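A protein chain is absent from this complex, but the other protein chains hold their places.
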Amino acid sequence: MSANPLRPAWLALALLLASLLLLLLGAGVGSTGWESVWRLAAPDADPLAWQIVRDIRLPRTVGAWLAGALLGLAGAVAQGVFRNPLADPYLLGSASGASLGVALAMAALGVSPFALQGLLRLGITGAAFAGAVGAVLLTLLLAKGAHNTMRLLLAGVVVGVVLGAASSMVLMLSPEIMQAMQSFMLGSTSFVGWGACALMAAVLALVVLLAWSLSRVLDGLALGESTALSLGLPLAPLRLLLIVVMALATGTAVAQTGLIAFVGLAAPHLVRSLVRAMHGWLLLLSAGMGAVLLLGADLLARWLIAPQELPVGVLTAVLGGTYLLWLMHRRNVQEIA
Amino acid sequence: MTQAWALETESLCVSLGGQQVLHELALRLPAGRWTSIVGPNGAGKSTLLRALAGMGHEKGRVLLQGRELHAWNGRARARTMAWLGQNQAAAGDMSVYDVAMLGRLPHQPWLGAPSALDHAAVEQALRRTQSWDWRARSLGQLSGGERQRVLLARALAVQAQVLLMDEPLANLDPPHQTDWLQCVQELVAQGTTVVSVLHEVSMALQAQELVVIAQGRVLHQGGCADAATHRALEQVFDDRIQVRAIDGQWVALPRLPAPR
Partner (left out) sequence: MLLSASLPGMAANAQVSSAPAAAAITLTDARGRAVQLAAPPQRIVSLLPSLAESVCALGACTRIVGVDRYTTWPPALAHLPRLGGNLEPNIEAVLALRPDVVLISVASRAIGRLEALGLKVIALEPRTHAEVHGVLRTLATMLALPQGAEPVWARMEQGLAEAARAMPAQARGQRVYFEASRGPFAAGENSFIGETLARLGLVNIVPAALGPFPRLNPEYVVRADPDLLMGGVRSLGESREPYPGWSALRAMQSGRICRFAGAEADLVIRPGPRIAEAAMAMARCVQKVYP
């Protein structure tokens, strides 16, 4: 921790500027590597190029920003609710739930065009969202509410393992979906259009508002659960609400971009290593940091081997893993607790 | 005239991990006075304090200022009674000032920013524990004693009428222990009820009332200056201590076997 930590407002400004810069870059990264966006504004510019930017690159770029913000926020909420710096948004089984939902939907789509009409209308994204949120609700049910953190974590592990095994079973029985599933598991922004962006933006606004208004619960929890109770905070219902918010944010992001690792874990850490703030600021800054992280990773994924693409989840894992290694090297373990 | 009781328990039973720790405990703690709770290890002192603070009991009743705890509105109860726990793991990356400000949570509206009153209370609490000068430092950078003083300031910032403290002297060096003593005496003079669990018996004897607990039951409750209380104290510790007066203050000294 630096002697004079940055003021939160400065970090917010820095993240905003980084976002704008990356958004501009993102409009230029595509199947031909990177090209300057200014050329598109010229009067003799190729109309196809502009259409590509408008219909493909911009929604993907904005979508990556939004998904990263959702994951960063969910990560900060998870680390606050469970008072554990290693918590991530997938802690309560939402990753396995989303995988199962997608596997079932993909397997069902091949069976018959007329079967499971509801599932078809829902589509892959709906199935992923339903799976993620459903898994968390199942965890809450198993743990009988959000009274006991230990119980919640155990239930989350159980649900994660069981649903993960179930989705592996579905994969085994329908191996033709294996490649598509892998594509989902590793994450990609290929499927993000303007509709998806609008949805993610709406959910982001909602969860940011909700989480921010509950930030004092997270602050109180930072002093210890008993102390928080003694300060008059109704922990059980508010913790439940925070978990639902986390599930909503995670489910929405996962539904649109697949399972992306490390963003939810690393974003709050990065923020805390740069500023010292209470949860009001921490939640907002984690969202911003997550957005910048995922946006950067997505740009790299699209640019490195153009016209081919790397799965963005692989890049976030590599970048995130590198960061955690550096963190371990630089700090004592004691400082993290 | 009936004396006002700050806290009362009736037939209080608390179990931990399947074992019953407190057995039908009945207690009445007077308002506006400092009561110390003492007893051997494992007697149930911390459990009693937590039950008084409203953290759960299986049977019996706990009354705060004459009303049952669960009848209190959560925030009103938090404004009236503050609790300082033992070994509470607090996140290390908060500033001292912010930690103390958390004590004002029961007074603040849900989405409000801290008011001038809040800032004044925090400043007062931090100055009282000599933590004001380093209010910008992080909790994780402090020594054990400094940290304890900050947590104490957090409890003081609540400005509650009833203050429960579990091992408040942990890690504190003698000057700061004496500070704490003075602080408690000032609070009591202003009408606050203080209930402390202390294993430093000599410190506990500086209170006004003493409650002796062993094996989940109240053995004795009485004034700190009473001989009966001293006797009960010596007995609960198997006569390994002796209570003596030195310059008008009671102290507990180890009782060593007579030299041969």
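Brief remarks on what is shown
The first chain written gets the first letter, and so on, giving A and B; residue counts start at 1 in each chain.
The rule we apply is simple: a residue touches a chain if its C-beta (ideal position, glycine included) is under 8 Å from a C-beta of that chain, and two chains touch if they have at least 3 such contacts.
What you are looking at is a predicted structure, and each value in this text was computed from that prediction instead of being measured.
For the chain that is not shown, the touched chains among those present are A, taking the whole complex. Touch with the chain that is not drawn comes from one residue among A:Phe191, A:Trp212 or A:Tyr323, which is A:Phe191. Contact with the chain that does not appear here is found for just one residue of A:Leu6, A:Leu25, A:Ile56 or A:Leu206, A:Ile56.
By the touch definition given at the top, chain A reaches the unshown chain through residues 30-32, 48, 51-52, 55-57, 59-60, 106, 109-110, 112-113, 120, 172, 175-177, 179-180, 183, 188, 190-194, 196, 302, 306-309, 311.
Here is the rule we use: only the chains that are shown with their structure count from here on.
Remark: chain A and chain B have CA centroids separated by 44 Å (rounded to whole angstrom).
Those residues of chain B whose C-beta lies close enough to touch chain A in the complex are 50, 53-55, 74-79, 81-83, 85, 88-95, 98-99, 102-103, 105-106, 108, 110-111, 138, 140-141, 154, 158. Across the interface of their complex, chain B is touched by residues 1, 83, 213, 216, 219-220, 222-224, 226-227, 229-234, 272, 276, 278, 334-335, 337 of chain A.
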